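Dropping the structure in here first, questions after.
Apart from one protein chain that is not included, each protein chain of the complex appears where it belongs.
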Amino acid sequence: MARITAGVATSHVPAIGAALDNGKAAEPYWQPVFAGYDASKKWIAEEKPDVVILVYNDHASAFSLSLIPTFAIGCAEEFKPADEGWGPRPVPTVKGHPELAWHLAESLILDEFDMTIVNEMDVDHGLTVPLSLMFGQPAEWPVKVIPLAVNVVQYPPPTGNRCYNLGKAIRKAVESFPEDLNVQVWGTGGMSHQLQGPPRRADQPRVRQRLPRPADRGSRRPGEGPPTSTTSARPAARASSSSCG
Amino acid sequence: MARITAGVATSHVPAIGAALDNGKAAEPYWQPVFAGYDASKKWIAEEKPDVVILVYNDHASAFSLSLIPTFAIGCAEEFKPADEGWGPRPVPTVKGHPELAWHLAESLILDEFDMTIVNEMDVDHGLTVPLSLMFGQPAEWPVKVIPLAVNVVQYPPPTGNRCYNLGKAIRKAVESFPEDLNVQVWGTGGMSHQLQGPPRRADQPRVRQRLPRPADRGSRRPGEGPPTSTTSARPAARASSSSCG
Amino acid sequence: MTEKPYHDIPGTVLFDAEQSRQGFHLNQFCMSLMKADNRAAFKADERAYLDKWPMTEGQKQAVLDRDWNGMIAQGGNIYFTSKIAATDGLSFQQIAAIMSGVTQPEYAEMMLKGGRSIEGNRSKKDPK
Partner (left out) sequence: MTEKPYHDIPGTVLFDAEQSRQGFHLNQFCMSLMKADNRAAFKADERAYLDKWPMTEGQKQAVLDRDWNGMIAQGGNIYFTSKIAATDGLSFQQIAAIMSGVTQPEYAEMMLKGGRSIEGNRSKKDPK
């Protein structure tokens, strides 16, 4: 019987991935984040899960406004890193676990969750940054991954109650899978994001600020700039120890 | 307030559409089917619904095996007839009702139905044949249509209980829409289909039968052949009066 | 193949995960026939067109032979394979008759008489 043995919750700030990909992880600005994961990395190396069910959100990479699934489960053999505008992350292709993924899909749909089954999909930083944080930079990821994407792009996302019940149904599904597998469930995403809009009036600048036009700047990968050009490390480090983020 | 005023259930056998499209509706073989709809056509001309929520199934036209939504709701301005292999049906483009469709999507998701929101989609015979049966061959369809596609291609489809509860949630959603609209809910699909496989052993032919190769046959649109080359009329006519089909 | 309750239904191949995984590329090839250009390319050289898809040799041969039940047995799904029929100019009833091992007039007659009988079609263990 497959067993859920642990849960992992972590941030997936894209700059963390860029810092790793560009060899900045040892820099003083970034050290606190990555040091915060040392204990988790040591722990997971001992746990050796066979499969991770990775509950994440797609950032308009696999799904555009053309079609917006509320819950999508990836049943493919593999998932390539998405090109989010700066080329795909230089990380290994993510290998799926089609047998367990299809078993989950069947069990969840018969349990009245209206899953969208996905057999072709790229995965963005929302899925690959957690893998990088827990496993570093291996030649191949040491686990199979079942991506489970939850809509957070288009209002309304599923309710908290619905997600809670989905979690219970996932447990039931895993425990009814005959093969003996060590399964972890991961969750990733922000508890609070103000990404979407302009500042409140009190913060409003007197004069609209703009960066120089692209032509004046040359091309730089995110995370290659000075520390202040990347998203803060500290909230991410905090997130990793507080299950939010 | 929007009101659900009636329901319509009908078959959508593709040959019925082909018979209409190819001017065969008055032929003796087809007459019983179309005559069976005369009363319904007269009735709906008096009812004049503003919007039809058309619960149907896609036949691997809008959705391939790449991505399989359990419940998909069409929120687009319009939906073009799909090319299912013999060119699109020569019927009008289906106009949507984005305001009500988005209201339904929001209400259903907050009611914990895990809808897939679709903003670009072609619609196949499953949706257009019911329109043809009820409205004939007008230059424009006299209603707005909200397509609601239920997966029947990939096992498992949603349970009967889930579909029943979705119906109740649709009613609640429609009745919370502020605009005064005359809304009908249509359903279409077979109660029983053995499309998928070979005959049971007792029916098995001694020698495998094949039609001549395409090169020997020339090209013919379905429904253009003699009556016996098309799907039976009688079950469809029966379906139209018994709410299955 | 894990034995499932629905494997007991005579004459029905339920399109479950196992069939879907086996037939993925066969069915996606069928989807490509929804475009007129692709239909023309397929008709011009069926073998060459099929060779662009990572299908098994058995699946390709079943398509070339128009072995409709052979396609189903190898993971094909009728909603997909019917696009080959449409490309050939065949009606749905024509392939349904072939798949049922009867002539088309016989199939039409069965439909006019109310459809395939449920007798003997409930379970493989039913008396014939």
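When the chains are written out, they are named A, B and C in that same order, and each has its own residue count from 1.
Here is the rule we use: a residue touches a chain if its C-beta (ideal position, glycine included) is under 8 Å from a C-beta of that chain, and two chains touch if they have at least 3 such contacts.
Only a predicted model underlies this, so the values are computations on that prediction, with no experimental measurement involved.
Although it is not drawn, the missing chain touches A, B when the whole complex is taken into account.
Among A:Ser64, A:Thr159 or A:Ser176, the one in contact with the hidden chain is A:Ser64. Only one of the listed residues, B:Ser61, B:Asn119 or B:Thr188, touches the absent chain: B:Asn119. Taking the complete complex into account, B:Ala105 is the one of B:Val51, B:Ala105, B:Ile170 or B:Val185 that touches the chain left out.
Mapped onto chain B, the footprint of the missing chain covers residues 75, 98, 102-103, 105-106, 119. For chain A, the residues touching the absent chain in the complete assembly are 14-15, 18, 59-61, 64-66, 82-87, 153-156, 192, 194-205, 208-211, 213-214, 217-223, 225, 227-235.
Basically, only the chains that are shown with their structure count from here on.
Multi-chain contact residues of chain A (touching two or more other chains): 106, 119. Under the contact definition stated at the top, the residues of chain C that touch 2 or more other chains are 16-17, 20, 24.
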